[in-house]
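For this view, one protein chain was removed and the others were kept in their places.
As written, the chains take the letters A, B, C, D, E, F, G, H and I, and residue 1 is the first residue of each chain.
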Amino acid sequence: MNDTPNAELLEFFDSPTEAPFVIEHVHDEFTSVCPKTGHPDFGTVTVRYVPRAVCVELKSLKLYFQDFRNRGIFYEAVTNQVRDDLARTMSPAWLQVVTEWKGRGGFRSRIIATHGEVPAQWLKG
Amino acid sequence: MNDTPNAELLEFFDSPTEAPFVIEHVHDEFTSVCPKTGHPDFGTVTVRYVPRAVCVELKSLKLYFQDFRNRGIFYEAVTNQVRDDLARTMSPAWLQVVTEWKGRGGFRSRIIATHGEVPAQWLKG
Amino acid sequence: MNDTPNAELLEFFDSPTEAPFVIEHVHDEFTSVCPKTGHPDFGTVTVRYVPRAVCVELKSLKLYFQDFRNRGIFYEAVTNQVRDDLARTMSPAWLQVVTEWKGRGGFRSRIIATHGEVPAQWLKG
Amino acid sequence: MNDTPNAELLEFFDSPTEAPFVIEHVHDEFTSVCPKTGHPDFGTVTVRYVPRAVCVELKSLKLYFQDFRNRGIFYEAVTNQVRDDLARTMSPAWLQVVTEWKGRGGFRSRIIATHGEVPAQWLKG
Amino acid sequence: MNDTPNAELLEFFDSPTEAPFVIEHVHDEFTSVCPKTGHPDFGTVTVRYVPRAVCVELKSLKLYFQDFRNRGIFYEAVTNQVRDDLARTMSPAWLQVVTEWKGRGGFRSRIIATHGEVPAQWLKG
Amino acid sequence: MNDTPNAELLEFFDSPTEAPFVIEHVHDEFTSVCPKTGHPDFGTVTVRYVPRAVCVELKSLKLYFQDFRNRGIFYEAVTNQVRDDLARTMSPAWLQVVTEWKGRGGFRSRIIATHGEVPAQWLKG
Amino acid sequence: MNDTPNAELLEFFDSPTEAPFVIEHVHDEFTSVCPKTGHPDFGTVTVRYVPRAVCVELKSLKLYFQDFRNRGIFYEAVTNQVRDDLARTMSPAWLQVVTEWKGRGGFRSRIIATHGEVPAQWLKG
Amino acid sequence: MNDTPNAELLEFFDSPTEAPFVIEHVHDEFTSVCPKTGHPDFGTVTVRYVPRAVCVELKSLKLYFQDFRNRGIFYEAVTNQVRDDLARTMSPAWLQVVTEWKGRGGFRSRIIATHGEVPAQWLKG
Amino acid sequence: MNDTPNAELLEFFDSPTEAPFVIEHVHDEFTSVCPKTGHPDFGTVTVRYVPRAVCVELKSLKLYFQDFRNRGIFYEAVTNQVRDDLARTMSPAWLQVVTEWKGRGGFRSRIIATHGEVPAQWLKG
Partner (left out) sequence: MNDTPNAELLEFFDSPTEAPFVIEHVHDEFTSVCPKTGHPDFGTVTVRYVPRAVCVELKSLKLYFQDFRNRGIFYEAVTNQVRDDLARTMSPAWLQVVTEWKGRGGFRSRIIATHGEVPAQWLKG
């Protein structure tokens, strides 16, 4: 079991405008494996960003997330890994990754990792 | 297939007051066609604005949205196109266009494009 | 058909305190008539204010709203008219009128008109 | 019928810490009598505060609220009375009283009365 | 009956990144005993924090919360105790503990205790 | 004020099939006037039927319902009148009229009037 | 304290039709007093019936329910008393009284008392 | 504009078992055109059946539904057409088609068409 | 750890009427201990019955349920034990015990145990 997903699966297209705008993709079919217990984890991953030059292509983002399916990786590491991979590959003006996890032993968890300054549009809308 | 909707369908009426106020129209019957797969996309389009001199007439806005029905156009482009068409034709003090799209391959998406400064009324109410 | 409702129906009582406080009344039985189609419109009208000296009496507010029942008047005009009538007759420190309208042709609409500066209590609570 | 509830019913205990923190109690079984119609009113009363030295004991707060049961008192007066009684008897760093009332003649109402400056913790949480 | 839970049950692991991020754990199976009536209390405990160097291990947090099961301790004390134990043992950059309690005698209660300054990410996201 | 709505507004079209099937129309913009108090009533009217030869045309049903707008008529009478008018004019195999009324003095009401035997399809689905 | 409400408050009007139909009134502002603890109880009372000759007048039903306000009477007795009073005074073809009570000590309760045979319309609709 | 969809788009696969079982597919992206007004209609189509020998392949069902996109056809005709096409092409032991339509002029509509006897499993589960 | 709760805690009062009626108590604060893992279980217990001569007193039912708090007992055994204890001690005409358990390892569970024939009132209402 190898906990490094394949960021090379990600593909990008040019942003349709130079005016800043906000994109949000919510994926509620995320699953990985707990490295400690070997049991699967299930969660929702939300990606919000303001593109600088490129946008992430949705199908490639899906394949990138599917690549976590049989990897052993903790909640906190998934969240920071996705933030790092997307920040490095598309250099957004702002990026926020939120993961929300199904209940384990009476707990629900949520992790939030951010890159760059939150855009005025997001705050104000 | 031609991805340019007809902005000439839009009609306007004089704002009933010079005092600034906020108008929001939510249209949950938007459909266009994905240029990549040829399959239809379905979504909700929300238009929020502070009129400067004119307001958009609701029936003409409906016809303008219906004009996207058989056009091939991506989520991001729909959102920026509506923002640009409305900003150009009615010169609002503020305008925000939000599109929310039904699930595709385990993803829900939302795009937010803005024109002008958000009004204090919207922030404070 | 005459689109001017009767603001003389409104009655007031002295505010029970000099300390500023916020009052909100939500009326979900508003109906008027569309001047263009002649069909009835249905909506919810919310009035929020900080009284300066007087409060609006609830039953008189109901009669004032019922007076719109058979008048031909657009969404935007209803909202600004209620704001103007209440601002003029009770001189509140702050007043906000929000109208929310049932769906027409796939659209739901909301209009927000304000008078005066929003009170710190409303923002902070 | 006497509209002055008995604030002497309220009892207090020492705050368990000197560090500021926020307490919220929501009571959804409040009833009093409309002084105009003689019909009962039903509502929810929410008390939020930052204690300075003492906290209000929950059972005594319940008895204090039950003492309104057969009193004739308007919505606005209930809200300001509770704010005044609690502000005077426990000197909180911040206090907010919110009352929400069941529908009467197509209206739902909400009244908000505050004492002191809102704490940063409440804003930021 | 002894109202001091065992903070030594808590275990920690190194944060996977030096970049600040937010972690939230919601535990909806908390129970303790009311010291006054001897009846059990039931609630939800939410822990939100920005780690400085370590994160709390989820299973140890569960055992720590289970250790309250038969202790006699008031709502306000539970909240401040959890805040103090976690602040002392993991020195987070920010920590917020929120407890929400099931209805007692027509009341629902919520207590919020905080340590440190709220992070910009939490406010802005 | 005259409480007899105009059933001649109703129009019909031929059923598209001879096989029995169920049609349900829910109209949530019904309003009439209480003959006792003169205040407006607001409700939802649901019509369910199995056509024998004809179906009611939706726009004509809307005009028929709008014709109640300023008539003075009680809940129970509205329900039986709609049942009688539709049963007489379209001779359905089964017809059920359900009216649901907004709150008055702490009450919500529902009235159900039926014509003919309930179809197996409705029961079994 | 006397637990016998005043059934003479009830008034009736002639049923508008001889064809059987179902009437349901839901009253969510019921309150009485627990004879054991002296604390108020709060609940919702639903009355469903098929009239034989008369219907209960809604305002008189409200006054009859308000008459329980300061009486000491248990949940089970309220339900059976309302069933008995309405069955005796209006001789319905069918009558069902359902009471639903707010939480007490972690319990919610519901009591159902019936008179006569359930009508086919109710079952089939 | 031609209102006959293309049933030849439908494809089938062998049922995985001879034991009867129930399949339900809910498609909430149905759109066709109103033949009277030329405006698009939007709805949800639910297909429930017990296969006799074959099951409908999901992607082919999607293409069949997409084929209605630009056809002019009424609610009632859509429902009966789908029932007839599926009954003829896969000879199910039981089939039920339910269409639910977005609001038009204050109305929501639902149409139910059935083929064959409802299976005991559906009733009993 | 002893898995036999104390049925002697249960107390009863005479039914207020000889006419059959249905009583339902829902307790959402049930907790016991898993005999296998030693971890606490949390659930809701619903008791529905038609009394023959006596009703269970609500406070005694609460104490009886609290007596499970530290006992090691499985879901299925809790449900059958409550059914047996209540059937033996109050000889109801009908009794149904439903337990619903919070998630464990991705599962939610519900157990239903019954005594006697279901009353027509329950089925028909």
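For this structure, a couple of remarks:
The rule is short, and it goes like this: contacts are C-beta pairs under 8 Å (C-beta built on N, C-alpha and C of every residue); 3 or more make two chains touch, one makes a residue touch a chain.
Everything numeric here is computed off the predicted structure, so don't read it as measured data.
Checked against the full complex, the one of I:7, I:26, I:77 or I:93 touching the unshown chain is I:77. When the missing chain is restored to the complex, the residue among H:34, H:55, H:77 or H:93 that touches it is H:55. Residues touching the missing chain, restricted to chain H, are 15-17, 19, 21-29, 55, 58-59, 61-62, 120-122, 124-125 (touch as defined at the top).
The set of chain I residues touching the chain not shown comprises 74, 76-77, 79-80, 83, 96, 98, 104-114, 118, 122-123.
The chain not shown here touches chain B at positions 39, 42, 102-103, 105-106.
Following the convention adopted for this analysis, only the chains that are shown with their structure count from here on.
Common partners of chain C and chain G, by the touch rule above, are D, F.
Look at where the CA atoms of chain D average out and do the same for chain I: the two points lie 37 Å apart.
Contacts with at least two other chains are made by residues 28-29, 39, 42, 102 of chain I. Here, these are the chain pairs in contact: A-B, A-E, A-I, B-C, B-H, C-D, C-F, C-H, D-E, D-F, D-G, E-G, E-I, F-G, F-H, G-I.
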